[in-house]
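So that we are looking at the same thing, I have put the structure below in structure tokens.
Then we have chain A:
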Amino acid sequence: MEPELAIALPAVGAVLTAILHPRPRAALLAGALLGAGGIAAVLLAAPGLASDLLGVSLSVSAMSRTLLLAAAASLALIVAFPPPRADRAMLLAWGLAGIAGMAAIAAAPSLDLVILLTLVIALLHAALGGQRPLAARLRAPALAVALLGAGLVFARFDGSTILARFAAIGLVAGLAAALGTLPYIHEFDPDELTATSPIAWIAFLGPILALAVITRARELIPAAGAIFAAMLIGLGLLNVLWGGLASWLTDKGMSAWHYSFMADWGLVLCAFGILVADGQAAAVLLLFGIVLSRLPLYLWSRQSLRERIQTDRPVNLLAAAMLAGAAPFAGFAARLFLLRGATQLYWPLALVIGVGLLLWLPPSLRLGRSLGTPRGRLALGVAIALSLSVAVGLYPQPLLSLAGL
Partner candidate 1 sequence: MTAVAAFAAWLGAAIIVLADGRRGLAAGIGLIAVGFTAIAWSDGVWVGGACLLVGGVVAVIALLRTGPQDWGLMPAGSTPRLILAVAGGILSLWVAASVTTGPGASLRFACLAVLGLMAGRLLQSKAAVPALAGAAGLAIALAGASELGPNDPGFAPYLIAALITAGALLLPAARSHGA
Partner candidate 2 sequence: MIQLLSQLATHSFALLLYPGLVTIALFGATAESVWVRVSEGRWVRPEFRWRRPSPVLTTVALSVMLAAAQMSAPFNLVPPDERNLIIAAIALGLTVWVELALGTEMFAEPSLLLVVQVCWLLAVLGPAVEPQSLRPQVLGAVLVPSLLPLKVACAILYLLCLPALLKLWPMPAPGERRATRRLDDVRVLCWWPYCGLFATLVFPPPPDDLLGLVRFLGVSVAVAGFCVVAGVYMGRRGLDVARNVYRRGVAPFAGLVIVLILVTSLLVH
């Protein structure tokens, strides 16, 4: 019954935290306890072992479990070391709701359910409120659901082989639309709360959704597997190029962060497109970086971005190095796996990716400087994020073993 608990406990935790919001300590305590329970259930869930308590057989794969743990760790980091003037109880409530949704997606037995759950999350996320109208907030995720659904439908049709290709198009385009990567960039309002902004999709919910869609899509359209992978790599390279250049050259600091997530996702898509174990390992490490490094740093830098503060302290440069995937941070190990996977697949691809990797540095320096000078708890949070990344960069095996690689 672990998968059910992994979904239910964070969901209940989110509701309780929201209800107890007027009494922040109680809300935080309840949320933290139930969230911890949910994570414990994730940890205890044997990868691949199905549970059928509710008449639906739920099981969490090893990779999904790893990403869920990373997301939970990220949430814990953000709530424990919140950005200035942030409402910790609301952060926790939204985060737990997200984790519940992610756990449900991870445990869902079929792509049909994954898509429907995505629609549920899209509706709830759009209903959270924010400065953009609901229709605008719902547009891209709902289009993603429609495209994924169309892909699924085409995959199940019998007939011409071209149907499998259409299925691949639907699934890849739907995934890109769900994540908000090029060409389906979600409308981004810099002043919007992170939880209600597209960052929630690209940095928090996206990893699990991508994993669920891609792993199931491979089983669904074996005939078009090569085209599916090629499209992932193509879109990935497009996002690497766009994300790198745009986050470097855009005038708006917040948008620079938004684009940098796209650049990271470009690498993830390339990694998923490389159908060897090294590609999957690279994807896991990159997603770990997105969830546990880039997302917290983005949240912590928002205040100094608003105040237009730029600093050049060691912490800024180390953060820049981490964002750029320089050694010894996790990004470097991920890039190593990516290059090795690409070399096994087709070495010129490794060359292209290698050249693309150099695009990270200028924007990363800019983003690192935008972190300002973290003080007190925030400095400790940044230090923990940096240390985690170094630990995984130097010794990625535990994380990869957890992901079953």
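Candidate selection criterion: all candidates are chains of the complex that A comes from, given by their letters.
What we mean here is this: contacts are C-beta pairs under 8 Å (C-beta built on N, C-alpha and C of every residue); 3 or more make two chains touch, one makes a residue touch a chain; residues count from 1.
If you're wondering where the values come from, they're calculated on a predicted model, not measured in any experiment.
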**OP:** Of the candidates 1 or 2, report the single one touching chain A in this complex.
**Re:** 1
Original post:
Once bound in the complex, which stretches of chain A touch candidate 1?
Top reply: 55-56, 110, 112-113, 115-117, 119-120, 122-123, 126-127, 133-136, 138-139, 142-143, 145-147, 149-150, 152-153, 156-160, 163
